[in-house]
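Below is one structure. I have some questions about it.
One chain of protein is taken out of this complex; the other chains stay put.
To keep things simple, chains are lettered A, B and C as they appear, and every chain counts its residues starting from 1.
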């Protein structure tokens, strides 16, 4: 199997760790560069002791410099940087000929006004933002194949968009009556010293946060509107769950007149029977985070509330894999002509 | 302080344990009887080792016989029995002159047809069911004062009804567009040997259950319809959370035209400023289960989603205290003329 | 009941919170002052939302000034400050006539050389250190009654000293062959922003720490040597457990020739049958942290390994109650003539 020289920029957080975990065992990847300002000079396996003894994990973190990254001969670069920081690297890497998969929010939107509304400042590179492809292979595979830059979807959006997209596309749901509740494992908050994420604060606890408007709404509504052919505005409430990883989403939407549970099931099967990483649980079958953690799967169940003619969609994924690095590698596989599942049969 | 001779029938589950924990320290209670078929003859503190050395915890469990319970001279009886079993005890105890607080679902509904629809069989004592008062002191205090039998509310219903009731009563919400998501700690499933509640199955996991229709819907809709003056039908999805105790509820409802965040806050304050166990967190302030576990408080926050003109209500309580035994003791205090908070300043 | 005007100095950590939780409901305490540099001006119940609505919890935190504390008329002061900081307050408070209960390590040792060896600097007030009484009421009750200053024992030491003390005193164990392993809940590390105590780092994990020598060894060996009448040196390995609170200690010691399980049990019963907070589980009965968390109890079980003539002692307590604030209140009760259990029947 051919090997693609690959760089990971900003690899020291929880997302970076999972991404490295996948890439170290991907048969089509030669990891040539991993950057981290904080850990420059240390081996990957010193920073992430899980990796000790694993072939390739003695690579040393380097500083995060565009020219140095390009000089490694890397053909592909994953950016696992904070929102707002990734944009500063993308232009230089793309111009140096690398194909870029950005795991931050910097290249997910196409409307600069929406970016500014949700992120509080103008986007620094609108042209590249508008060139970027939203990296959800189940929906944008062809565009990803040719993309120079991919904005890999957020963790919440992935769990919300995938079940809703085909149903909105086929008109089975009313686009203006959608209520979404999600919970995320604590790794979603990142690897940082903050008393709010101390064990004693999160353990034996659960609560909503980011009221009244979470930033991920922007990309969720952008993509759902595309599918519905109409402006979709939803109510979305994220929660912090006392688990390391996992996202659980419960979406409640008004069914279109005449829409049935059978029609919902048939629509989802049409959309996803060929999708390796989408697993349909069936009617009245919940998705459980324990079945998807540490994998690239998203599980989807559904239930019709006949008393209110509403549909309840239940979806589960791993926030740092399908919701981050795994989905990025999925896009990488599409971009570089590998089998979609290469490196991703994680169970 | 006067002492009320009190019996607890069926005291060996998680709810029974918390109820005993409260009653053992209630200054107005003389615990004269605790029954458990399984543990008859053993001391309370042998079954619940937390209680060792605590005054009164050397009481022995007895068998569950109505005549024997009455013979103890008990004036009050709490029933902590499974749904369907409680009704078999209530009539005899009431006729023996005891005032009964039932923690099961047997005496919460007033319509026998609804009972049959949700519980799958006819109610064995419709007359007593219709006499029973729904034991939510914040809403039915006067009726509780005089009641011979109280049906103490369910755990989910308490967290759902309390925030919604005043808003529906004052017409600030549309009654036909309410979506509720709740999560419960594993103690809500009871103290039983079932692989589904094994540590390894629940830990690091979260999922919905009881799709498409949970039994608690019946009492939720009964009480909300009373408040709204119109039939309220909601979509309710319960989830299992990886914590021992706690309920977190997120309710999303369409605001009436013109209703504002200020009006919502003012309405909630009018309703609950004098209620000792309802704590209003404020606008855009989430409720967190860690602040209410092991207490009789329910915390309520709210947030207006201006983009969709929906209200998000966040509420948290302890499922085995405010959602079970604590609320029962609150009703007991009202029935026997104690201060509402007697025995319940649990922090 | 008389009320003792009481101050808590440095009340904003996990220990401070539990101490306040107890004092707010202690019938003999009038809380006149709680200090916190970080939270000065805020109400207790704003910093600790669990306390909202509880009588007395609207007291405001003040700055930590000795003169200001004394000016409140306080007769007693608890110091819940970091090691090294407490000593700076103790002298002034004692001279102002307050009786001081220090929860830090500053007043637990009586040998200044040992203090310097384990804490890395000279003690700033050797005279007061040597006057201070080691605040373990089961062993030093009479001295505590009269003490101006009490050094309240550490969390690990309490769980280790209590089971060993009577056995060493009566010569049932060899004093030179004791191996102790303990685990502590994460609250033992304090309430601070440090990535090592992030939920994702502690959850689903366990490990030893503080190798090769934990500071608490100093007070453990001081007290055990007192009991044995000979220098006791032990091997002690602390571990971090993925729970909020609780200490579990397993002590393995060589039995003296001829010592039996029966003799061990009889000795422990002699020592503790009148001790309200020590519960003896029996032979081959483990102690479990879940039975003691949020209480002031320490549970002790024992088992004889006949194959090696060793004794295994198992003890459990709550690190922030019996291992901190609860034990301090126990000493306070002894100092001010209250019933030992006043405010401490926490179950």
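In this text, a residue touches a chain if its C-beta (ideal position, glycine included) is under 8 Å from a C-beta of that chain, and two chains touch if they have at least 3 such contacts.
These numbers were taken from a predicted model, which means no experiment stands behind them.
The residue touching the chain not shown here, chosen from C:60, C:169 or C:239, is C:239. For the chain left out of this panel, the touching residue among C:104, C:303, C:319 or C:333 is C:303.
Contact with the chain not shown here comes from a single listed residue; of B:204, B:299, B:317 or B:342, that residue is B:204. In the full complex, chain A makes contact with the omitted chain through residues 21, 24-25, 49-55, 204, 276-277, 279, 288, 290-292, 294-295, 297, 299, 345, 347.
Although one chain is not displayed, chain C still touches it through residues 177, 179, 181, 183, 201, 204-209, 211-213, 233-235, 237, 239, 241-244, 246, 248, 250, 252, 284-290, 293, 301, 303-308, 310, 312, 314, 316. In the full complex, chain B makes contact with the omitted chain through residues 14, 185-187, 191-195, 197-204, 242-244.
Here, only the chains that are shown with their structure count from here on.
Distance between chain centres (mean CA atoms), chain A to chain B: 39 Å. Centres computed as Cα averages put chain A at a distance of 47 Å from chain C.
Shared interface positions of chain A, i.e. residues touching 2 or more other chains, are given as 201, 204, 242-244.
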